[in-house]
Every structure is written in C-alpha cells, then in structure tokens.
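The other protein chains are all here in position, but one chain of the complex has been omitted.
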Amino acid sequence: MDIGYFLELLINGALTGLMYSLVALGIVLIYKSSGVPNLAQGAMVMISAYLIWVGVSLAGLPMIVALALAVVGMFLFGLLAERLLLRKMVGQPIIMIVMLTLGLEIFLRGLGPGLLGAAPKSLDLGIDLMPIIIGEVFINRAYLVGAVVAVVMIVLSLLFFRTRLGTKLRAVSDDHVSSWSVGISVERAIGISWGLAGASAVAAGALWGSVQGVDWTLSMLLFPAVAVVILGGLDSIYGVLVAGLIVGILGSVIPGYVDPIVGGGTRDVVTSLIILLTIIFRPHGMFGREDIERV
Amino acid sequence: MKSFLKGLAGAASIAAIGISGAAKADEPIRFALLQDFTAVYTFVTDEYNQGQRDYIELVNREGGLNGHEIEAIIRDTGNEPQRGIEAYNRARREGAILVDFLSTPVSRAAVNRVLDDEVVMITVLHGRGDASDGTTFPYIFPMMATYWSQATLLLDYIDREQGGLEGKRIAHVYIDSPFGREPVPVMEELAQRKDFELRTYAYPSPGNEQSATWSDVRRFRPDHVILWGAGGGQAVSVREAIRNGIPQENILSVVWMAETDARTIGEERATGIKRFEAVATGTDLPIMQRILEEVIEPGHGAGPSENVGTTYYNIGVASMAVATEAARLALEEHGAPLTGTSLRDGFRMIRDFDAEGMMPPVSFAEDDHQGGGYGRVSRWNGEAWEAVTDWFTAHQDIVWEEIEKDAAGFREGR
Partner (left out) sequence: MFYRLSGVHHTRYETARRIWPVPADRRMVYLVLALAVAAPLYMSDLYLTSYMLPWLIWSAAALSLTLLMGIAGQLHFGFAAVMAIGAYTSIHLTRAGVPLELALIGAGLVAAGIGCIFGAAALRVKGLYLVMATLAMQYLVDWTIINVPAISGGAQATLSTPSVTFLFVPLRGDTALYYGALLWAVIVTMLVLNIKRTSFGRALVAIRDKDFAAAVIGVNPFKYKLLAFFTSSFLGGVSGAVLAFCYYQAVTPEQFGFNVSIQLVAMVLVGGLGSVIGAYLGAGFVLLMPIVLTNVVAYMAIAGWLSVSSNLLAHIPLMVYGGLIVGFILFEPLGLAKIYDNVRKYFLVWPFRHTQS
C-alpha cells in the first residue's frame, strides 16, 4: 500500500470536493429559504463563467472588476428568477418546481452559448499550473485556491446567517406563515437567497471555468453538487462543507483503487451510490432537518 | 381536428413541391450538413461548419462545378438521433445526396438508412471506424484517418522519433466512453509486437475533474502519455499531465486538440505538446488564401473571421474539398443530375487528392473508404500548431484487422 498515493488521492479529493461544495452552496441557500430544489444552479454557474469571460475578454476589464460585475449581475439574475418564475410556484407540487428549474436550465444553456458562441472559451485566473509538492504528494494549486475560496464562502454564509438579515432568512426557512405574522417580508428574504445563490455561482464559475474552459459542460457540475447537497442535508450550510469533503474524498480514493481493476471511470458510480445510500438510510442527509415525511 | 387535417394537407403539398423540385436537371448539388450545434459536439461544430460553408461559398464564387452550384442544407440535430433522422429524411427529400452529421450517435443511427437510401454519408473523424470497409458500407466514407489509424500513427511516431517503443511505458488516458476505448485493441496488439508496456486509464465524462486518474498515471511513471478525449476535458488532461511531471514533449493527443485547448492550458505552458493532425492548420495554404480573398474579405464569410485557419475550420474545409472533388469527378463520369450512387463512384475515383497541399494525398477504392489512414504529428510551438513530420501512415495491417473484424460483425448483425 502506497501511502503517498493514498494521501494524494485524499487531499486532491478533499479539495475538489470543496469546489463541488461551491456549486452546492447555491442550491442549499435557495432550498433553505424557500424549499425549492434549484436544478438550474449548474446552468447559473455556466452563465456566471460566461459573464466573467465577457468582462475580461470582450470588455477588457481587469479580472477583479469582471468578477465584481459578474457578482452584481448574477445577484440581479437570482432576484429576477425568483420574482418572475418561482414566486408563482408557491404551493405547486414539487415535481412542477423541479421541472421549472430544469426548463430554466435548458433555456440558459441555449442563451449563454447561443449569444456568445458555443466553442469553449478560456478564463485565466493566473493560478500557477505547477503543483505544490510535499514529499511524494502533489497538490493541485488551482484546486487548493478553489477549496480556500469555497471554505471562505461557506464560512461567510454561516456568519451571514448570524446577521440581522440572516436571522430573518432563518426565520423564513423555519416557517413562512409565522415569519409573515411577525412582519418579515418572506418574498424579499427568498429573493435575497436567490441573489446570494447567484453570487456564489460566480465563484464556482470562475474557478471551474479556469480549470476546464468555459462552455455549456459547466452546467454538468450539477450532478456532483446534488450528491453533496443530498449527503449534507438540503438545508444545511454546514452540511455542504462536510459532505463536499466526503463526496470529494470518496470520489477520488475509491476510483483511485477500483478503476484499475474495473477498467473504467467509477467516479460517477461512487457519486450515484452516495446519493442512493443516503436516500435509503438517511433521506434528510447528515445535517438536514428531519421534517421529511416518510412513507 | 379540421385544422389538423389542413395542416397535414399543407405539409403534404410542401413535401410534393420538394419532390418535384429535386427532379429538375440543372438544380444545385445539395449537401446536407446536419450537425450538433447545441450539445456534445459544440467544441468543434461551429468552426468546422463555418469552414465547410466558406469552402462551398468559394466553389460557388468560382463558378461552381461545371455550372452547378453547391447548396448546403444546415440544421441542428442537438446530438439526438430522432432529430437527426428527421433532418436527414427532410434533406433527402430536398434532394441532398451527401450528409455529414458530425455526431457519432446520430450517424450510427443513420447507417442502415443511408445504405438503404443510397445517400453518401461522410463520417469525418467520427462515426464507425469499420465503415472504412467500403464493400460492407458502400455509402459511408470515413474519409480521413480512423481513430485506430490515429493510434497506430502516434505510437509509430514515438517509435521512430522519440527513442523507440521497446521497453517503454505508455499510458493511454481516455474519456470513459466507447470513443475513448475504441483505440485500445490496436494499441494492445502493437504493444505485443513492439514489446512496450501499455496501461489504460479512464476518467469520467465530461472530464472536468481528473486528479485521481492522474495520481495513478504518475505512479506508473510513463514515458509517454496518449490523450484520448474531446472538448473541455482535453485541456484538463494536459494540465494534469504537466502538473504530474510529464514533459510536454511526451504528451500526445488524438486529433481533438485545438487552439482553444492550448489557450485554456496557457499558451506558454502548452508548448511542446503534440497531437495527431489530419489536415494542415493555418491560412498559409492555397485554398485558404483563396477563401480569404474571395469569401472572407468581400464579407461573405459564414462566421467570425478570426476562426479562419483554426484546426477545426480547416478540417471542415478539407472535408468539403474532398466531397466537391468527388462531385466533380462524378459529374465528369456520369453527368448531371448527380445521385448518391454516382457521387459514391466519384469518391471512389479520387486518386492522390491533397486539396492543394492542405491534407495528405487520399485515394479511395471500393474496399478502402478511409483513404489510406494518413496523418501527421504537429506540435504546439507557443503560438500555433506546427507540423513536425510529413504525412505518413503506420501499421495499417493492424488497423485493417480491426476494421474487418467489426465490419464482419456488422454484416452478421444485419
């Protein structure tokens, strides 16, 4: 047993897992406040990456300005999506809401590549390609930066829920009607959570876009993000952090040892099994609130 | 109900017009480019299709083929077989005698149909490799080197230019799909012949995250790495390879590696990586100069002018150059109007056609629709892809063994 190999799989897995958390964070923010599973989050990540690319490559802005503008843009996009689409869906069956977000995803997947060109674009964040080498272990710098950003974002979200506005959001996530009765604007709170999800998509879009280039395949990050969300619990930000680590590590260590035997990439199998086993044994995830009605 | 019937009647009358239109003698020659502009193949389709259309525009501006214009029917199939089949049936009705789907699932679903309908299907760098067997697949032309030929060619390059294969360790890193796995049998066969160690590594599709795979690759300490992916995953593969200490010079890729990928990797960082090349890149070619002069500069180009001369653009140009050459030969031999069968004969009459130096000289015959399996290796020099070998071909005996085997399977399966 090669301990260096194991450690490398473990560390890089943990880092990529945290980058998945970044995508998952948006889903949790929205679900926590409104109970809407936003399956368009992957497409929102893609749109943010396109926005950053527009800022940097078409408008010639410095990266930091482009990022800031993208955050503003995506925040507004989130607000709009909530106002125009999701607000009308209150009280509808969950399948309708799921399909609505999927319809939004299809729309966005036509919009971004349609307006800006379907060929992949490159996004350079200026992260050095060479790994950090500790003994036998190579650590990917881009993933390290991504993981740090992810942790910062998650901690910021946790802190945000301690602020005045965040407390309102928590109240909304507890109960819409009681929040109304104490004078909290539920609509605005949900809108803000969509805006925040849009902003967090920008971080994910920038990091993943720099790693693989910007095209519609960014929206396929949804699948690992869903695994993170299910494992961590749909409404737990803390869960995103822990589950991201677990999904990343299992999705790296298990394929690392099993792939050579099976002769195929097993990471998606691991991800699928995580989703399945979580749902069978603990549907609300590790840290989710257990108010799911069981059969 | 009534409006439904009316719609049907209307549709039928439109269809009838289509039929009567196709029967006229001095009609243009119609090529159907029914490709995937919106799903899996987006990384190539835009530029490829632009090249095809610009070349057709060039031919038409130069007077067409014996006075016949070429008309392109362009539709998006979204990589969905049912949409591809609909577009194909419609295009056939409009009189198309050649189709190009540029999508493996769609062209696979169309194989039986084009064989029955006697319509030529070109499967440039996609589709079934065994369609090179022209006796089994009389209407299908892979036209350029199949993936098997690409694999043998890359390995032969290592053998001849990079210090021989014997005793070397070669890692084949591929996207986990039938496409990625396709070259493995010929590589294994070659590994036995040349006595090198081959190991294969799959990464999950779409390949945006491959770190676990590459940790494993590094421990194999490969002398050379062969990348078999497409789209965004390619850039990730190269970055991971460099990060894991594999010198750029020893990274070789399948044909799907273009300027965009090099830019995503970082133009400096990518210096030295090599790829299979089926068609010359750049605008420093007679055909490309004419396209620039007669199509792009007057403003008749089909897309952004910065795409002109990119890898996939030039592949598109070359594909249409071969197809128009076939149509020209067919017109000379059989006269107008062209049919699928006469166009096929035209393809089979092509001898040593190289599109004015743009591509390796290809010749097709009744039993060889691949055209010899030629290609070359090119290297990213920091700004552009630069050829490092001449056009050559390697170990076609192994490739043909594989072609025969799969073609035989197809014959039995019918």
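Going by the order they are written in, the chains are A and B; count residues from 1 in each one.
Throughout what follows, contacts are C-beta pairs under 8 Å (C-beta built on N, C-alpha and C of every residue); 3 or more make two chains touch, one makes a residue touch a chain.
Please read these numbers as outputs of a predicted model, since none were measured by experiment.
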Practice prompt. Going by the touch rule at the top, give the shown chains the omitted chain contacts.
Written response: A, B
Discussion item. With the missing chain put back, one of A:6, A:223, A:238 or A:257 would touch it. Which one?
Written reply: A:223
Worksheet, complete the sentence: From A:7, A:63, A:85 or A:184, the answer for touching the chain not displayed is A:85
Response to the item:
Filtering B:108, B:194, B:379 or B:395 for touch with the omitted chain leaves B:108
Item to complete: From the listed residues A:118, A:207 or A:237, report the one that touches the chain absent from this view.
Response: A:118
Fill in: Among B:177, B:378 or B:396, residue touching the chain not depicted
B:177
Discussion item. Touching the absent chain: which residues on subunit A qualify?
Written reply: 37, 85, 88-89, 92, 94-96, 98-100, 102-111, 113-115, 117-118, 223, 226, 230, 234, 262-264, 266, 268-269, 271-273, 275-276, 279-280, 283, 292-295
Discussion item. Take the complete complex as the reference. Which residues in subunit B touch the chain that isn't displayed?
Written reply: 1, 8, 11-12, 15-16, 37-38, 46, 49-50, 74-76, 78-83, 85-87, 89-90, 93, 104-105, 108-109, 111-113, 128-130, 176-178, 181-182, 185, 302-303, 402, 406, 409-410, 413-414
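Note that only the chains that are shown with their structure count from here on.
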Discussion item. I'd like to verify one number: the distance from the centre of subunit A to the centre of subunit B, where each centre is the average of its C-alpha atoms, in whole angstrom.
Written reply: 36
Discussion item. With touch defined as at the start, can you tell me which subunit B residues reach subunit A in the complex?
Written reply: 37-39, 42-43, 45-47, 176, 200-209, 211-213, 215-216, 218-219, 231-233, 235-236, 239-240, 242-245, 260-261, 263-266, 269, 304
Response to the item:
In the complex, the residues of subunit A that touch subunit B are 2, 5, 8-9, 12-13, 16, 109-110, 113, 117-124, 129-131, 138, 140, 142-143, 208, 211-213, 215-218, 220-221, 251-253, 255-256, 259-260, 263-268
